[in-house]
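The chains shown are only part of the set, and none of them has been moved.
By letter and in written order, the chains are A and B; residue numbering begins at 1 in each of them.
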């Protein structure tokens, strides 16, 4: 349970009472009760209202809101309000405005207009956090702290002189000597040798490709600069309210922040999910995948869906409304994948500002609207699901996700550009379509609970990660690696002598060349005539101990292996030298999965998701119908109470379009 | 008549003698006579020649030009020459250079490189205007003043510190208190509250969407900053030469300037029209539509086509020449729609500079060219049309065009991006294709002369406008409103409680949701089976007193009205909840138009335009054949003298490709 103060599924949204006159607040309380709201994220963008002039704090209005919430049985996920500094900060400290690679400042008028290394910003943010903690530490409405908001979503990099100076200190701490930095950055190339720390700059606009190690370290530095802001606030809050959990809202596969690192500093993972209602299978699959990533960040601990849209958003080219039932379905999908809280942005749709066309739980049209009715219905329905709280997902399959490798992979100047996330999705989808749960792991993490671990394009491979993989396979694990893996070390320096470096013996092969985007490329299974299309990439492989499961049938590399399997220690290591068409891979993996004893939650038609959450003695089967038609399912061995209807189900069950069922069964001795 | 000094159709062009040696001037005079030129726009880009060093004025060459013109019977639309400051201004006053949202200055080397709020520019421009007025106030060649040139065409916004300071003053005058500004701008959103006027900035580069009210007010401020420049010059000119009309050249639907506002300060509306000769029906329809807008700015008063190309322009990706006859046809189209002057850019094609490949009335090849022959023939021909001067167009249909609403509509962060002008064109074309004249009106204007007024996407609706509409309908008018109307007030703040706000009772309905870009959307007429495609947008409508004329047959809003009609007071109010395919709307409107007694000028084949200009006792029917084949027309009740040929026509008339006829008939008691 996330906090003992709220032993229910969290339900509510961002609450910005400062945008409305106080008489609206009273209406808010009535509507929150009607909608079953039990938690609101309060004051996220209220810094300028809390501190209208430097050092002049005005908390009375927030006092009244907090009191009113407490009176109405609603708890607060109280913000530190540091996400958007007041205009006076920019006026007093123009150097606090962030600067891009071309030297252009970002100005106030939007939000997040602060340099992550600005001393003035850091001091003011810390002061405000301290004041808020002090003011509300004992308030009965306080349930959780909401640090800042979506760190880095607009400004994930600043290139100003303050950052440059800080970067040099960060580099000094990392490399100790300039000699070491020159070696690690490969500055012998293009005459980039540094003779003085002060010569080093952020990767600003350069005439030609900027040094990749410099770029990579700047990504690390910026990730850590932002994390330092979060840590500074967390530390203040924990000193004052040691028992109140802290969170900040993540953004799924957001590239600039290494959330595996961030999650260690937070009590609760929470995140914001905005699938496109028009997006179809790709979007709901991506939502599922992202939930699984978020759940994995803290080892499977339930997370909070901190923001989703009640209906439309405002920032796409076309902002489709969620159709009737769609918001409910996506909410239950989050629960199915491990969420213990379903929250929205925002409670009441704004009248003014850049997000006024973002839908709210209370639309501009008020409570007599389809959207509010669906919100209120869901809020009441969720009250039946206290039992699910804390239940976990037991995955036997893991995908290797590594922000560090991704940062390096997606730099310029590669044989061809490859993106990490689509490769993860390619793998994820193979399992998702079979209702097999998947976790995400780091390359250096503990993989002992998994029967199968897959690492697509693990471009950067550290020695520790290689050791981890070696140990996993030799102890009996099954490991699958994709092309263009094991290429560089942590400074983006290429390993010499063939790939995947450090693991050639484990994989039983050595890669000699890369052929990106091969033309009309096909592979064959040995002894079969069916051509399997492949795309995106070809590693030209020299097999050693590995056996070819498929070979290329075209290109100058015809006859070379496209897919190999190698016995190593007690385990198996597979290598995919190309991207084989998903339907073939799906068929291939099926057999493999069966062999490893990795079973699906339930066999369902395409478009119907089945996920199981478990806790000692109890299992909850979530069934979600994403199809625009009713689907009838064979429940197989599942029978028990369907929690939303309260009825007992077994045998066949029909789900309406957007329909959801949650079947609970008792487990023996769990 | 625009000026008693020139009781003929104006004919001529921009005359830039400073680009040529004086012996060419004498050739110019001969050729002007040959071409029937009676007016030239003189000296528009001659500031640097008139004031080569600050305060050192050199007018002798212009004296000689003016004298020569007078001697040759050509009048001058004399420029104030302030459109492109000399290089010395930038050198002495670098702060006079405009700055974009990213802080980049624009440099000399092109034209219009001045900040509209630059004190140095304003002072120098005023001095030059004063000197010119003084110098030529009594010159016999002076017929009209041409202020500046195409205000804002390149630099319609400057974001410099001078503008920032001026913007604050402008805001102070508009909102009086900071509290009011904070309220109107919705600064409670994203922590944008201002505690001091000095914190306010132009909408420069921001990390996220910039405050929309700030953006909107900046558009107003820039429009007014430029207008202030124009007014300052007009004031100087009127003091010195109270009887000489002043104009500045407009640019049709140019977004940054609210020409309804500007026209009030000018004696004559003039504008520059550059349809693409390769553009086909869309381009000549757009030209007609733009002429009608220009004519509407001063309540139907004849305007001047100040610039058009004799043949090619130089600034498109592909600059097609006007084919033989095309320049003549487009010139007569301007006359048909209310012009009393046909002018060109420019008299003599330049040898050097950025526009040297822009065609001239006198091409680089001289007078022995197709282009000059067509120019000279037209000049002689226009002499037969003195009678048409001052005649007006009597429209019963009006379209609502509102720059303010357009500015707000086209800001970022909407359900989907909608452009105002294509919506006006969609409506315009329905009437244009039937030869029904159309005026443009403002939402708060006097609509009493119109039987039908149409407002597509009138996104911003002020209380005064709503009152105007209510009064119009209740008094018997017929009003059609399109989707996404009545959404926000003048500060882009959303009205609560359903749309179109302030007019729900007039329209008899309330809009609850928006679904932009619906997929495969169709509507049905009640009781009919033909599916009518619709696109772009769906308003989900709850009908009250309104009757559905068509309903949606697909989407989650199936069964909701797509088109409604409501009886209100003595009038009717129609609402279109989607964009129905034009052929259907055209068919629908036909019946409706007949019912309202709005007749076409004449029924003609597609591609042949018929427009009537009238004056007391006389009517002129313009017939224009845009098709590449001859067209034979039934003149119906029209008979009389065809002014270009001098022959009497009745019954059937054949127009050649690009052919034109102007039939005059006497009216009873007009």
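Keep this in mind: a contact is a pair of C-beta atoms (placed from the backbone, for glycine too) under 8 Å apart; a residue touches a chain by one contact, two chains touch by 3 or more.
Values in this document were obtained by computation on a predicted structure and should not be read as measured data.
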Overall number of sequence copies in the complex as this file defines it, 2 displayed: 3
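Here is the rule we use: only the chains that are shown with their structure count from here on.
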Separation of subunit A from subunit B, taking each centre as the mean of its C-alpha atoms, in whole Å: 50
Residues on subunit B engaged by subunit A in the complex (per definition of touch): 102-103, 185-196, 198-201, 203-214, 412-417, 491-498, 510, 512-517, 519, 556
Subunit B contact footprint on subunit A (complex, rising order): 16, 18-19, 45-49, 52-53, 81, 83-88, 90-91, 98, 104-113, 153-155, 278, 311-312, 314-315, 317-321, 323-324, 349-357, 363-366, 369-371
